[in-house]
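For this view, one protein chain was removed and the others were kept in their places.
So, chain A:
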Amino acid sequence: MSFPYTYISCPCTDVSTPINGSTEQNDDEEQERTFDPRSPRANFSLYTLEHLLYCEDCQQIRCPRCTLEEIVTWYCPNCLFEMPSSMVKSEAGRCTRNCFNCPICIGPLAVTSVHPDPVQRSLLGPWILSCGYCNWTSLEIGWQFKGLQDMRSEMGKLKIGGQYKAANSKTSASTPPTESTPDDDPDSVFTALRSFYNSQLSSSNATDPLLTPSGGINYSSPSSLARIMSLYTGRSSYGKKDPAKSTPMRESVDPSEGLQIFDPASDTAAIEKLRTQGWTSTASTAQQTEQKHPPRFTSDLRPTQAQLRTKRSKRCRTCRHILVKPEAKVQSTRFRIRLVALNYIPTITLKPLQPSPSTQLPLLDLNALPVLRASQFLLTLKNPLFDPVKITLGTPAHAPGKNSHKVTILCPQFDIGPNADQWDEALGDNKNRRASKLLSTSKVEYVGGERGKVAEAGKVWEKGRNWTTVVVEVVCQDVGEDGEGEDVLEIPVFLRMEWEGDTMEREEGGSGSGGGGGLKGEERKEKRELAFWVVVGVGKVGRLEGPTLAASP
């Protein structure tokens, strides 16, 4: 993980917050509690800003947990062809074109020709599938394809080893049980079994109990009487058949009906194979899960059809309004609706404020933060809204965890300017020229670098058009040789933003606090607020060393 990072905790995991969107919290206890990024629960509520959405009706952040997804389009990730949703189920969510995945490494397979003449290879078959990553080819299981058109159905007929399946039900009927090699392909066994049981079921209760074989209505049979009684009395006992009374059914008796007799030779063969070829010949779990019928050995793995992917729209779970709606076309990356939190809540970035070169302290390394010495960081909040925003930051005095690192935000209350058009500013008065300074995240900043500026409590470090930077001071404790992850410094910050936003147009009079009698052109302002927890991952705390201690002032 690279430092620094920022995660935002979606308020939906806080069960005490009313889901209907009002951010008021009257409960004092709730306000006392601080967010702990180390708690196991926190894992489920922390998201990066780009994964969060914002519901304008609920005026709340929405995370993947509090949105509903609806599938817009199914498409194949390999050929990018859309599949109609009616076909998706019958094709088991797999691509029907020549998109196959390697059985060994699960990479995509390419169709190549093995025609003896290299010049004609682009035109003439026979064709094979080959993997560009692990060099597996379908020749390893003896597969060659005659045509490019219907490789999928050809593949369905092929057995491992390259022979075609003999088991069409008609042909096997003509060559009855004498066949020496029963078809052990799981697919054909299943179809045989299914057709056998279907025929058994249909013969056992061939007709509706109310109908006589001649077609008339049979009231006298006990089953129809029972059914009529159950209709009138409302008891549903009829539907549940007593298992003891069910008609006895014959089981399949020969391979054409799907009977597979256990062959002890297959076991000894498998053991022999394990003994001679060893562990490498067995299929891994990952390889097995890709297969329709997980085999034991890699030599029995088949190429798999590419699994379809989806484009999805997202709705707010609370008010069911659509938050994200992508265009249905597969190739298009545009959205019809996209209400992402990026456009509503400030982006938070952190970068180290390097000590002044004159103090001769080593530069801050985020992977080894100095111990027992104050290190300063610049926390920058950038406002995406077109209204100025008032920010209040809160952080526990000690970062959570066993080692209580001291954390202080030097200026917890400040304003951020609106994300107005740059032209407004250019045409405005020039006294705010400094504010037009661009936010540069990659520039290294020093204490006292520009005009001897040092961090002061209660003052913002720097301010731009729509961003403000404040200083966070951290004093790390010695973490010692603690367990995994104990040396990571994460600061939970409670961010509360207040602004005056435009009221929604469709609210008819009355509800707007501005009280501008519902005139169309008039802009009414409404006070809004939003509050949430942010976790800023600063870096790893370094080891306490002798020289470092001596150098610290």
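We adopt the following convention: contacts are C-beta pairs under 8 Å (C-beta built on N, C-alpha and C of every residue); 3 or more make two chains touch, one makes a residue touch a chain; residues count from 1.
Convention: contacts and distances are computed from a predicted model.
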{"item": "Among \"SRP9 domain-containing protein\", \"Origin recognition complex subunit 2\", \"Dynactin subunit 5\" or \"Sister chromatid cohesion protein DCC1\", UniProt-listed name of the chain not shown", "value": "\"Dynactin subunit 5\""}
{"item": "Residue among A:318, A:349 or A:376 touching the omitted chain", "value": "A:349"}
{"item": "Options A:86, A:153, A:280 or A:333, residue touching the unrepresented chain", "value": "A:333"}
{"item": "Residue among A:68, A:88 or A:110 that touches the chain left out of view", "value": "A:110"}
{"item": "Touching residues on chain A - with respect to the absent chain", "value": "47-53, 75, 77-80, 105-108, 110, 118-119, 121-122, 131-134, 309, 314, 324, 330, 333, 335, 338, 340-343, 347, 349, 438-443"}
